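Here the complex is missing one protein chain, while the rest keep their positions.
Think of it as A and B in the order they're written, each chain with its own count starting at 1.
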Amino acid sequence: MATDRMPGWVRGLLYTLALLVLWEGVGQLRLVAGGALPPPTAIALRLFADWADYPNHILATIQGASIGFVIGNAIALAAGVLFVLFPVTSRVARGLNVAIYALPPIAISPILVLTLSGMAPRVVLAAIGCYFVTMTATVVGLSQTDARAVDVVKAYGGSKWAVLRLVQWRSALPSILSGLRIAAPNAVLGAILAEFGGGGRWGLGVYLLGSLGRGEPDRLWGIGLMATAIAAFAYLAFAVAANAITGTTQAVTVPSSVAKAADRDRPVWQNATIAAASVALPFGVWMLLIWALGVPAMLAKSPAGLFEYLFLMPNSPVAQERLLAALAQTLPMTLIGMVAGLAMALGLALASQIYPAIVRAFMPIALVTQTMPLVALTPLLVLMLGRGYSLILWVTISVTFFPAFVTMAQGLILVPRAALEVPRAYGAGILTQLRLVSLPASLPYLFAATRLTVPRALLGVMIAEWLATGTGLGNLLNQSRGYLDYGMIWTVAVVSVLISVAFYQIVVVVEHRVLDRLGMASTN
Amino acid sequence: MSLTVNRRHFLSLAAAGASLPLTSRIAFGQTSPFTMQAAWINDAEFAGYFLAIDRGYYADEALDLTYLSGGPDVIPESTLVAGRADLALTTPDTTIKAITDQGAPFKIVGAQYQKNPIGIVSLASNPITSPQDLVGKTLAVPPVNVISVEAMLAINGIERSAVNIVPYAYDPTPLIQGEIDASLDFTTNVPYTIAQAGAEATSFLLYDFGFTIYNDTVVVTQEALAEKRDQIVAFLRASRRGWEENFADPDYVPSIADTWFAGTGRSIENEVYFNQAQQPLMETPNGIFSMSEEDIEANIEAMAAVGITATREMFDTTLLEEI
Partner (left out) sequence: MTKGSGITLDRVSRNFDSRGRRVEALREVSLACPPGSLTALIGPSGCGKSTILRLCLGLDTPSSGSLALNGLSPADATRAGMTGVAFQDAALLPWRSVQANVALPLDVLGHSVSAHASKIAELLDLVGLKGFEKSLPGELSGGMRQRVAIARALVTAPEVLFLDEPFGALDQILRRQMNIELQRIWMETGATTLLVTHGIDEAVFLADRIIVMASRPGRIAKIIDVDLPRPRDRSMFGDPRFHALEREIAEALDGH
């Protein structure tokens, strides 16, 4: 085949061009949703015409997103280092970490707007979007260091800090950079979400809100693509940096896996204390924040206030009934969405090994799904998919697959070269090679990806319910805002976090079972 | 209390480092600071306040007004409870629900819209001109407004389940494309957009079918009423002046295209249409913000239809008398 002789990036570019031409044709002929999908040229022309509006909005978004990005990632890096150096802290903080990751932005945005002023809600939402992915990537990177190199440093009496400084941080860099790569679009989207709801004058989110009512998809796409461009710039910067150093990070030979002397002799009471602390910490932080922000009790519910709302008030049975009815609608879709999102991520990650050029061409689209505010796409999605299960699934996949895909792809790339050569020596094709070596070897990363996907699936379903179907927890949350039912707003936020944490914990248990049996170390 | 203030002070200092100007401040010599929370982003719905700011009417009343824009996540009543504004523009049904259900210490001291501009908008090609037409149809409603639609349906004897209510995300495209049959929106606004898209809209107000409530009610806390009564009256006086002048001067709204409306993403023609369309909904012989006894009674009755128990005591008309 002639294309085989082309360099990979040329083929990738060709596929991207082909996609653009296809999009243009579909848009011009109004094939999708009666023209709700505008052709790229129309978007470009509109962007050009509207250009005078953009600079202030772009600057405000970049400001909010980048301050949040810096703060969120600084905290994430520090936390990751702490968790690796003192593993007990990681177990104590697990509940808090997952809770932060699972916080539904649609639920906390009104609370942030209420309690903070100026840029602060945007910065906080952007920072929250960064924290978990970067923290996880840092922990994964630091703990997957070549044990032999660590031994050399320790053999010279090197402390934990010396190991960190001389070996771990550098070998963790590719992983950290891939974390930052996912964090960048998250920060942009977080800032835009807060702008959208928060009532300021500047920011792409504000512009989007004002433009929604015009019913002009080309304007909405222009704003979304501008957000994408900002995120893509940050994404590419980190991707280039990661590529530049991955080659000099990969171990030259296969580590003969020395089973780590696991810390299993800890007495039961200690484990129980740690688990209890892990559960208690998020509640402690919750109460502390309410106190520190000085929010009136009517607006900000403490755990006790929530318990009262759900169980002790005259209206409690009604509240319980509404909550359970919403859960019955949301939970089944969450499970399906989880599986679909993971399947999509795994499929893409494997495809990136087999057809790298096609996947590279798909990356711009993948990035758009991460930075295009879903509210801008809602009309298109509703027109294409209706307001049923297929829309929920679509939104959930688009919310979940990306972090999982990046993590899995990272795992596949880091499989030692020598290990791949064994099956190849027996004439194995790429599929056999993936099955026999790459997939098992990157199992810790597959589990890390699953952990990333699971809490977000619930978020995806809630967003779809909120924007389009008017069912389940997402709708309950939004209606409660209309009724000023603060008890229910907090209930939905807390319940969604608890469910996400529960799902996460299930994955952790399965992960430990499986990896223990295979003698592999978890990235957790 | 002082502890709360200190914490807040600390946090606002912490946030100040990163803050863009979200508020417009008009500073004059001996004035008292006063903050209002609007209900939405800057559009013609608030043109009267913009004019009063621009022409110094608040300053004339010795008010140093801080104007806070609204947005989807900004719940104006919450801003009042959190102590971040002295006065807010609200939807009366949520305000009264907050009073009855949560014990919020609110008083309604005026009403910007005598008739709520919220209505059912549909295409002239598939017209929905009365609540009965909605039976069996798909209606998109912003989730925060579902309660208003339920009230209107109840008043007109229509089963809630007879209408397929789906969320409305502020974009009229699904309506124009026929994916939904109607949407709930400001009738002062959407028909213009639909016309721009080459279709013709038809609409009716919920108000005209029994859901007789105000909108953009002017709400303060009882505490503010006790401590800042003069300033609230001054605000109403300056704002009424602003609104009257705005309706008298059709050139004002176009003139703020590049100031108040800069970068909102909406077109200035849209704002002009909005401003004209809202005039009959706001004007009343007793002056802007008036609340007549009959209208208050009508509000209470309409809300009773959805189980919201409003009482006359929640409305305080005495400040209007002092204007």
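Here, a contact is a pair of C-beta atoms (placed from the backbone, for glycine too) under 8 Å apart; a residue touches a chain by one contact, two chains touch by 3 or more.
What you see is a predicted model, and the numbers here were worked out from it, not measured in a lab.
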The omitted chain touches A
Decide which residue listed in A:A155, A:L324 or A:A425 touches the omitted chain of the complex. A:A155
Of A:D53, A:D146 or A:D485, which sits in contact with the chain we cannot see? A:D146
Residue among A:V113, A:V167 or A:L434 that touches the chain left out of view: A:V167
Missing-chain contacts on subunit A, rising order, are 146, 148-149, 151-158, 162, 166-167, 170-171, 245, 247-253, 255-256, 259, 261, 265
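Note that in this section only the chains that are shown with their structure count from here on.
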Quick one: report the Å distance separating subunit A from subunit B, using the average Cα coordinate of each chain. 36
Quick one: in the complex, what on subunit B touches subunit A? 3-5, 7-8, 11-12, 14-16, 18-22, 38, 41-43, 68-75, 77-79, 81-84, 94, 97-98, 101-104, 142-147, 165-167, 169-174, 176-177, 179, 189-190, 193-194, 196-197, 262-267, 270
Residue numbers of subunit A touching subunit B in their complex, please. 33-34, 36, 53, 56-57, 60, 63-64, 67, 109-110, 113-120, 123, 194, 196-202, 206-215, 217, 219-220, 292-296, 298-299, 375, 378-380, 382-383, 387, 466-470, 475, 478-479, 481-486
